[in-house]
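The complex appears here without one of its protein chains, the remainder shown in place.
Going by the order they are written in, the chains are A, B, C, D, E, F, G, H, I, J and K; count residues from 1 in each one.
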Amino acid sequence: MSKPIYVLNGPNLNLLGSREPEIYGRTTLADIGDMAAAEAKAHGFEVVFRQSNHEGELVEWIQEARLKAAGVIINGGAYTHTSVAIHDALRAVDVPVVEVHLSNIFTREEFRHRSLISPVAKGLIVGFGANSYVLAVDALASLIEEAAE
Amino acid sequence: MSKPIYVLNGPNLNLLGSREPEIYGRTTLADIGDMAAAEAKAHGFEVVFRQSNHEGELVEWIQEARLKAAGVIINGGAYTHTSVAIHDALRAVDVPVVEVHLSNIFTREEFRHRSLISPVAKGLIVGFGANSYVLAVDALASLIEEAAE
Amino acid sequence: MSKPIYVLNGPNLNLLGSREPEIYGRTTLADIGDMAAAEAKAHGFEVVFRQSNHEGELVEWIQEARLKAAGVIINGGAYTHTSVAIHDALRAVDVPVVEVHLSNIFTREEFRHRSLISPVAKGLIVGFGANSYVLAVDALASLIEEAAE
Amino acid sequence: MSKPIYVLNGPNLNLLGSREPEIYGRTTLADIGDMAAAEAKAHGFEVVFRQSNHEGELVEWIQEARLKAAGVIINGGAYTHTSVAIHDALRAVDVPVVEVHLSNIFTREEFRHRSLISPVAKGLIVGFGANSYVLAVDALASLIEEAAE
Amino acid sequence: MSKPIYVLNGPNLNLLGSREPEIYGRTTLADIGDMAAAEAKAHGFEVVFRQSNHEGELVEWIQEARLKAAGVIINGGAYTHTSVAIHDALRAVDVPVVEVHLSNIFTREEFRHRSLISPVAKGLIVGFGANSYVLAVDALASLIEEAAE
Amino acid sequence: MSKPIYVLNGPNLNLLGSREPEIYGRTTLADIGDMAAAEAKAHGFEVVFRQSNHEGELVEWIQEARLKAAGVIINGGAYTHTSVAIHDALRAVDVPVVEVHLSNIFTREEFRHRSLISPVAKGLIVGFGANSYVLAVDALASLIEEAAE
Amino acid sequence: MSKPIYVLNGPNLNLLGSREPEIYGRTTLADIGDMAAAEAKAHGFEVVFRQSNHEGELVEWIQEARLKAAGVIINGGAYTHTSVAIHDALRAVDVPVVEVHLSNIFTREEFRHRSLISPVAKGLIVGFGANSYVLAVDALASLIEEAAE
Amino acid sequence: MSKPIYVLNGPNLNLLGSREPEIYGRTTLADIGDMAAAEAKAHGFEVVFRQSNHEGELVEWIQEARLKAAGVIINGGAYTHTSVAIHDALRAVDVPVVEVHLSNIFTREEFRHRSLISPVAKGLIVGFGANSYVLAVDALASLIEEAAE
Amino acid sequence: MSKPIYVLNGPNLNLLGSREPEIYGRTTLADIGDMAAAEAKAHGFEVVFRQSNHEGELVEWIQEARLKAAGVIINGGAYTHTSVAIHDALRAVDVPVVEVHLSNIFTREEFRHRSLISPVAKGLIVGFGANSYVLAVDALASLIEEAAE
Amino acid sequence: MSKPIYVLNGPNLNLLGSREPEIYGRTTLADIGDMAAAEAKAHGFEVVFRQSNHEGELVEWIQEARLKAAGVIINGGAYTHTSVAIHDALRAVDVPVVEVHLSNIFTREEFRHRSLISPVAKGLIVGFGANSYVLAVDALASLIEEAAE
Amino acid sequence: MSKPIYVLNGPNLNLLGSREPEIYGRTTLADIGDMAAAEAKAHGFEVVFRQSNHEGELVEWIQEARLKAAGVIINGGAYTHTSVAIHDALRAVDVPVVEVHLSNIFTREEFRHRSLISPVAKGLIVGFGANSYVLAVDALASLIEEAAE
Partner (left out) sequence: MSKPIYVLNGPNLNLLGSREPEIYGRTTLADIGDMAAAEAKAHGFEVVFRQSNHEGELVEWIQEARLKAAGVIINGGAYTHTSVAIHDALRAVDVPVVEVHLSNIFTREEFRHRSLISPVAKGLIVGFGANSYVLAVDALASLIEEAAE
């Protein structure tokens, strides 16, 4: 049986649906988890869906994914812009990594334009709200299949 | 009947399949046009698929899309990083705009990290090769439907 | 009965009274907690007073304060200058936020001059040692009353 | 009979009246052409009024103006901020050059504050909407007369 | 009867006609005052024409203009590039403000390229010598009329 | 009898109550003077309360305070960000100096983030409107008492 | 029979001989074409000699040269400093590329010091007037011969 | 009996031996712990050897070392470049601190060149793989002896 | 009879002898005036010796010196680093200008390293305390004599 | 008889042929000297060919060339990027100066992109290996002849 | 018999023991030479120990070491921060290179933080006074042995 897809979410994403809905929409993180799982199922994958406000915990989940996942989707939240530790953890991952963001980070404050995850991701999907995750599952599934060929 | 999706491609993308295949792969732009058209068809859209090496021509196609398209997918190529004119043209477009890139621009030279298209796009899909376009058609179709609701 | 005031303290503030007393003085964090509680009591508020060396824990306390506090006083310590995660958590807080610092951060190293908390705080009180907290309770009490009018 | 005044307009100015009217107003470029022609006539000049989205075409019109015009008024649009080619073409022009802008570029995005046309223009008129062109014709007429004395 | 137009001039402009005539020409400030008054009269306005070398005095005249003027024309001289105080005073002015310069500041030293007045002015007229003031009276008269409509 | 507290206010603060009330509120500077005097009286101090639009006058008042004041509260207004002369004058003052601002300068334009007063002040109180001054009197009174011990 | 050498010239170079002769000399572009052809003939090569003011047209000629030329000499004119599109087109060229400039770009304005062509050229010849082209033909001929060995 | 030496390791160092062996080698962190302990024993010291992916936990271990260690060796991993909290914790430590890195951080990405640990360390040993730790124990032992004299 | 030498002093120099004597020494400005007058007398010159805290007043004295002085010595104090107005006033002066500083500004804060007076002075004498003025009188006398030859 | 051409070579060029042959090729400096001499002879010039690792010695040879040479070819090696002294020495040379580099410095590290020699050279020949010198002799001979006309 | 270790010292290190002992200590360079020789002997190596104030001489010694040394230890002194020539010479060295510094350069002036030697060294040992050299001999001996295996 194939390995699952890890979908990892960074700080404050647990507030989704209540925090700044004009930027992030009203869908909750649980809703997104369900959407991602449904899409993954259609491609024959399970999803491991987690959220943490702790940089160190995200690092450890990425290390775990390194051994147990078929691919990683990551929304680093605020750590996207500050965490060299997450960058380093992702560099050690051999399976494909897809970076997602709900909102278009390039229309927000300057300090959100730089991502430390991008240089170690295969690709990015940015700005489509909850649909970013669905598209990411899609994209990741293709990458896993390609790699398997 | 619904308006078509415009898929616009910037300079040197006509070389696709021969230029630097280790970065851009061996698929040609015509292949990508076919893939995008097929995906669009599944969503009930026609595709207008064009490529130009001229900044001014791209500006004019965007102006045309402003009146005739249901949405725009744009891979600005090199003009992504230098063209305020394309930025301005896209700002005048009311239908959704999706930016695509074949390769992950954030793992390449520093001057490719900044996009003048991102601030006027709804979202970005970056780094999945030809599949970036397919995912973009998917994403755009959802945006058009949402807007129609 | 009214909600309490949350007073949150960042990394290394637990060392207060022993670490670099020529900069931070000899008062301990517990002493400051008592002073803040006494001042708050005079304004009719309880104080929830906490310290953590973990960015993620501070994020979670801010998320908690978002639901349970009448207002927040925060001394982010070193995370003041580096944490976008705390910045984001505070942005989601609707009650007033006051930033405090014991020492004048503008007379210290350049990297301490920028605060990521300031843009999401109502105001700042900086440089008065333990008295910064007492003044902050005072200031916050007024803000809460104003908002209540 | 005296040479005409060339009034050259850069990319997207053909959208005038429909694009972002809160910034640029509802007057069309044709309206502005009429206003400029009327004002010029009062000073005894014809106007050659053109718009292009192509940098190279603007370069060529400036080269033409170099030989055929009594003076040049130019609104470079987006090329104002990026085109060394237009800068170079204008440097080769011996008759007076006046730079115009409809909106106040200094209250907009940072990348619009720098003009590559300014260093090779005699003067600038910025921020008065369509009236910028009328004032520019006025200013240019005086410069031509002075030079003729 | 309508309010007058204030024309305010910054430091060293009293030297006009003698200082660096190759840059500023031989016309004196009094000559310019007369030209501005004549042009204003044609539009039905009186002119209050003043010069000061003191930043604080300019601030106070702008505060006065805020109450007594139909519009303001300002050549901030050297304070254009350094005075946040003048910037703040102009921000409090509700009637239209036009910035003028005798010479083209963009062909001079780098530190003259940035104006702190531009972001709080309606428009700029730069580089036409004494005629900059005449054009500014013209431009301002139109702005006042528009606002009156 | 003890020396008074000097409360010094920089340019445009005389407009308070009318200028940009959405930023600065509707309280006038005279109102603030009364509030500060009342609070000072409770601590046994008189207040010398002044405002000037002239950098040089502020420098001279600081020089006067150096000899005659028990402490200084200063809202430098626009000169906060540009005046090395005020910085130097404050450096020569041996009694405690407290910097105040009505609004949170860190949520405004970039050029208001840097204060030349902060490095020579004991502490800052920023963002609490008129209450900033009351808190500053409080803070200053404590500093004076401490110094007296 | 061997392939020709492409000599491509950017914007405003058609003005050569008339524009700013103190910088560029009095030789026309046609003269230079003749000199280059003569030198090439001595090495057994034909020359395809072109000039365009259009970035897109230069891109297309480079794409053509990619298939039809034995080597490329390019004077990008103003596009040297701004065109990522030309940079990308040249990167796709496998035959040797030599960059030329008539004048010493390093003694001119700062913005002319950076060339986007240099990183994708084999070598540069700068500052020798029309002779730069003759030397470039010489240099290119050697490179072609070396490659042929 | 003398206090032990604390050897603290930051994020992702637990992957040592498997992650990017071409940079970090095949020795595991446990191997390094043994080498450090053996070298320390030769100098009469015990070693407390720990690794954490959590910034806050590292801060707390440094606070512990402050009271219980004879000296500290720290490889901050990714936190070396981002953690002001670790910097602050180390500043409060009175016993000698030695910074180590396995690889030469100055031949890697620019963002790894700056260390926030260096300014609060006595010395650095960089680039000798596992041997960096052995040399650091050596260096630290000398520093402890010197201090004891 | 020859014109006098103007010696102009900027803000806070009136505090000399009391302010920060470890940097500026204990000599008063009056003492320096006497020393300068004595030295000037030896060269056959009178001295006009003034101090102002007002930028505008300094500008006006320089304008006066332009007509009445044989040469100017200026210690701009804090305005050295911020005043474009004084820079402009000095540029209009045809007689020689010598810049002086009591202390070595290059060993103090970064913002004191740049002088806006230096580019419009003939020479500088920096760091010799009161003797800087005596040397400046000497230097200026030679410059006046040379010019007279 | 005519003066010789000086060909001066900076630090480490004596290693040519052994150091990093993938960048610099296998030709030795002596070989290049022979090639340059042969080419010069064809133009009727002798060559003085030297290499030094000492900045001061290169300065002195340039001073010597100032009096004795018909022209100078210089490959400054590492001093190209750091030596103001060589820059100054070359500025004093009235005969033509040609800068050469074996490799394309613009495809190497950023700190090799800036040349302090370029602003004081007539022209540059970069990237053609040993042939750079032959072309430089050619170019220099033409310059000397032109100057002689 | 094995080749010796070269220990090369840059400018002003001959002053060691007398210059700024609070930074560099009282040990002389000769003492350090003896310590290094003793340590090297224990590893079976001779030491060639030299000091020069001349950049060119250091370059030549590095070139010599390239052929004659088993490894190089270098304290570049001031040239560490400015010499591209030494950087280039070290790049041509195939045996291991270790950079040493007596004091912690990262706690000194900003311009001492960047080393041009680090990118071409295997590793660095910084801040342990004379012991830095002993540790460097140790480290180098290991590197030589490893390379020999």
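Heads up, the rule we're going with is that a residue touches a chain if its C-beta (ideal position, glycine included) is under 8 Å from a C-beta of that chain, and two chains touch if they have at least 3 such contacts.
Since we're looking at a predicted model, the values are computed, not measured.
*Asks:* Considering the full assembly, with which of the depicted chains is the omitted chain in contact?
*Replies:* I, J, K
*Asks:* Among I:Val48, I:Ile62 or I:Leu143, exactly one should touch the missing chain; which is it?
*Replies:* Going through I:Val48, I:Ile62 or I:Leu143 one by one, I:Leu143 is the residue touching the chain not shown.
*Asks:* On chain I, what residues meet the omitted chain?
*Replies:* 104, 106-107, 115, 118-119, 121-128, 131-132, 135, 138-139, 142-143
*Asks:* What chain K residues would touch the chain not displayed?
*Replies:* On the side of chain K, residues 10-12, 14-15, 18-20, 52-57, 77-79, 81-82, 111-112 touch the unshown chain.
*Asks:* Mind pulling the chain J residues that touch the left-out chain?
*Replies:* Its contact residues with the unshown chain are 54-57, 59-60, 63, 82-85, 87-89, 91-92.
In this text, only the chains that are shown with their structure count from here on.
*Asks:* Quick check on the contact network: minimum steps from chain B to chain E?
*Replies:* Each step joins two touching chains, and the minimum needed here is 2.
*Asks:* Compute the distance, rounded to whole Å, between the mean C-alpha positions of chain E and chain J.
*Replies:* Computed from C-alpha means, the inter-chain centre distance equals 55 Å.
*Asks:* So the centre of each chain is just the mean of its C-alpha atoms; given that, what is the distance between chain D and chain G in Å?
*Replies:* 32
*Asks:* Indicate the residues of chain E shared as contacts by at least two other chains.
*Replies:* 54-57, 82
*Asks:* Who touches whom among the chains?
*Replies:* A-B, A-C, A-H, B-D, B-G, C-F, C-H, D-E, D-G, E-F, E-I, F-I, G-J, H-K, J-K
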